[in-house]
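The complex appears here minus one protein chain, its other protein chains still in place.
Labels run A and B following the written order; every chain starts at residue 1.
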Amino acid sequence: MLPETVNPPFRRIQVDDTGRLTHFLTIEGLGREQLIGILDAAKKFVPSPGDSLNKSSALLAGHTVVNLFFEDSTRTRTTFEIAGKRLGAEVISLNTARLSTRKGESVLDTVRTLEAMDTDIFVVRDGASGTAHLIAKHVPADVHIINAGDGRHAHPTQAMLDMFTIREHKGDISKLRFAIVGDILHSRVARSQIHALNTLGAKEVRVIAPATLLPTEIESLGVSALTDLDAGLENIDVVMMLRLQLERMEGQLIPSTQEYFRCYGMTMERLNRAAPEAVVMHPGPMNRGLEIASNVADSERSLILSQVTNGIAVRMAIMAQLVQGGPKGGRQ
Amino acid sequence: MLPETVNPPFRRIQVDDTGRLTHFLTIEGLGREQLIGILDAAKKFVPSPGDSLNKSSALLAGHTVVNLFFEDSTRTRTTFEIAGKRLGAEVISLNTARLSTRKGESVLDTVRTLEAMDTDIFVVRDGASGTAHLIAKHVPADVHIINAGDGRHAHPTQAMLDMFTIREHKGDISKLRFAIVGDILHSRVARSQIHALNTLGAKEVRVIAPATLLPTEIESLGVSALTDLDAGLENIDVVMMLRLQLERMEGQLIPSTQEYFRCYGMTMERLNRAAPEAVVMHPGPMNRGLEIASNVADSERSLILSQVTNGIAVRMAIMAQLVQGGPKGGRQ
Partner (left out) sequence: MLPETVNPPFRRIQVDDTGRLTHFLTIEGLGREQLIGILDAAKKFVPSPGDSLNKSSALLAGHTVVNLFFEDSTRTRTTFEIAGKRLGAEVISLNTARLSTRKGESVLDTVRTLEAMDTDIFVVRDGASGTAHLIAKHVPADVHIINAGDGRHAHPTQAMLDMFTIREHKGDISKLRFAIVGDILHSRVARSQIHALNTLGAKEVRVIAPATLLPTEIESLGVSALTDLDAGLENIDVVMMLRLQLERMEGQLIPSTQEYFRCYGMTMERLNRAAPEAVVMHPGPMNRGLEIASNVADSERSLILSQVTNGIAVRMAIMAQLVQGGPKGGRQ
């Protein structure tokens, strides 16, 4: 199975003719300058310790952000809500799965209705691939869509906050080797991470998983695929763990959770096989003792809580850029 | 079955001795000047295109608005939430059906409790007729109740946003003929529209529905009742479609949804039987292909999205008037 793609290409939809970002749907098709522009802009939204008054800005004052979550998520929804509020926007969070959809209203009617309430940004999350993309095709030019996760397809703001966190802790991405470990098959995070790492020129990207959780043509994305974690960690600077999505697994993709942890769980012993000072990341929520040992998650080598903190700053930067127009760019 | 009414008459409850509006429970009993006053006041709350900073005001700064929805609704709750926030109020949205009511607390205890938190406006929606009215009878003079829909009885802010939208697109209501089409029997929207159109002096109001969905004494409200949609549309300037409330239908009120669409669905061909430049409205959420064809809903003759946009401005005007005291008036 190939990683899912959506037609027509996002490139034409999320970047306008002058090269400005109008939506943020996928990393695919964005240029290095565009990604770097967002990462650099996010720096000014990271609060200094203790500097609580400087957490907020008024860049989006008078603007309305609607969190449209057809699939719920504490972490992602809350960080987008905080990010919008810290930019001075009105933020409305809707879980429309429970509301109009029950009455048979289509997704597009829901969006058009909310759009008619003068919404400037929709943050869209859905269990189906392509929902944010579908919506982006149907909104007027001054309405901006951010993909907060669509099916197995993409989770681009997660990948951006990962890139931000890596640069902050490990420096230049082009000098680092990466391993993405775990349930690649079901992971929209992995797909977005691979595109971001490739665009930012990572030295090497390996994906490591049991064969049942490795999409068959994953190497066409420019990564190497391995099934042996111990061997695969050699020389790796950044280990990006994935959540084992037990709730999405149909059939018997792993023999048992114990067996999974034995072969693919990140332990301190395993982490020591990677490069000296290698770090571990995880998009959360973690299954402790399943894909990651507790002492690894809580160790000084773990960047997991930094990822959360940076998620707010990176999402603020993306929202601000969509509304204000960021630097032009894109893959030429 | 007569359209439901509630005793004692709302007139005595929603307008004080000096003629000021204290609650907004029903259109019934309000005077032309009062309705026009609200419609005129709403104009200044419609944002100019692109003028995002001027969407908000501070008229309700320091005030608290509680959305008390015993029956949920994305559209109505969200527009009230946005309206309150754009006026500078603190807005608390509660779905108490899931909360205290479970513990056996009565509606009035819930209201008294929230009132003790210094609430200025309650926006109340309930599946039972008369809930907003019941609450209005029990709050002190400085607390204001807005009916956001009660059972089959009334949905007065919906009717007001419809009137606003009609005036904006078609001008003086007294020069226009109206058809309200569909599930009149279950519709609180229809009842409020009829009262508003009569009060504003509409030239003619027809209600059109299959006999099973026509309340038997509806003509006592000063409208003509018809069962033939094709004939009934003649000379009509504004077609106000209703949502077929399948979820409220007990028993077999329509033969089948296909048959319903064939006889009562609004198609472009049918719309062409109405007056030239006739427009179509719908309170949403629509059942596309059931009461309205998709190409009609999305055509230039459709005012459906304007209704949503205007809903915020009209609700802002009503909230502001309740708190600040609007022009005196009422039916003399």
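The working rule: contacts are C-beta pairs under 8 Å (C-beta built on N, C-alpha and C of every residue); 3 or more make two chains touch, one makes a residue touch a chain.
As the structure is a computational prediction, the values presented were derived from the model and not from experiment.
**Student:** Would you indicate which residue among A:Thr79, A:Thr113 or A:Gln158 is in contact with the undisplayed chain?
**Tutor:** A:Thr79
**Student:** Touching the left-out chain: which of B:Val15, B:Leu39, B:Ile82 or B:Leu114?
**Tutor:** Of the listed residues, the one touching the omitted chain is B:Leu114.
**Student:** Out of B:Glu33, B:Asp72, B:Glu90 or B:Glu168, which is the one that touches the chain we can't see?
**Tutor:** Result: among the candidates, B:Glu90 touches the missing chain.
**Student:** Where does chain B touch the missing chain, residue by residue?
**Tutor:** Contact residues on chain B toward the absent chain are 61-64, 90, 92, 94, 96, 98-100, 103-106, 109-110, 112-118, 120, 142.
**Student:** For chain A, which residues lie in contact with the unshown chain of the complex?
**Tutor:** These residues touch the chain not displayed: 47, 50, 52-56, 72-75, 78-79, 81-82, 85-86, 247, 284-288, 305-306, 308-309, 311-312.
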